[in-house]
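One structure is given here, and the rest of the page talks about it.
Yeah, one chain of the complex is gone here, protein chain that is, but the others are all in their spots.
So, chain A:
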Amino acid sequence: MLPPCTVREQDQYMPIANVIRIMRRILPTHAKISDDAKETIQECVSEYISFITGEANERCQREQRKTITAEDVLWAMGKLGFDDYVEPLTVFLNRYRENENERTSLRGEPILKRGMDYGSSMRMAPPYVPAGFHVGHHQGIFDGTNAMGGYFRDGSNGNAGGGSSSSHASLTNNFDPFGLYK
């Protein structure tokens, strides 16, 4: 049961702690954020989610499908002017898919992670975006060395390891049971 509502219904926002933590990585060390700015940004985050979801959902319905897919989301990004995001998101998606394949085929059991909130217990969580990850909005620049420890522009595989473009991209750089791919 939800606790009685005080001032804001927190369920419709991302936890403010997460929001602040992510902002602090970006802001200069000495910078502060006013309390009302923190709350406003928290609201902006939810607005953004609704905005993209709405567009993705409309596309889904137009094509008479019931479930929003990754492709719907990517399409919505492009349509709504966030095409800068499409490239990194595609990389993240490939990595996510590799991890899913790896997890189900090689490990065969759910990975336990500390302190993670799963929608369902088998779910992989969104990626860690390292500190200093900057998106060159509308500068058209995507420095491949920034994101996720490096990724390839052609997006052919999401392997952020040393540089292997082996087709066995499902092996991450820290899990190499065969020792063949170095």
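Convention: a contact is a pair of C-beta atoms (placed from the backbone, for glycine too) under 8 Å apart; a residue touches a chain by one contact, two chains touch by 3 or more; residues count from 1.
Heads up, the rule we're going with is that contacts and distances are computed from a predicted model.
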Quiz item: Given the options "AP-4 complex subunit epsilon-1 C-terminal domain-containing protein", "Enhancer of yellow 2 transcription factor-like protein", "Sorting nexin-3" or "Immediate early response 3-interacting protein 1", which would UniProt use as the protein name of the unshown chain?
Solution: "Enhancer of yellow 2 transcription factor-like protein"
Practice problem: Over the whole complex, note the residues of chain A touching the chain we left out. | Solution: 11-15, 18-19, 22-23, 25-28, 30-34, 36-37, 40-41, 43-54, 56-57, 66-70, 72-74, 77, 80-82, 85, 88-89, 92-93, 95-97, 99, 111-114, 116-119, 123-129, 133-135, 137-138, 148-149, 160, 172-175
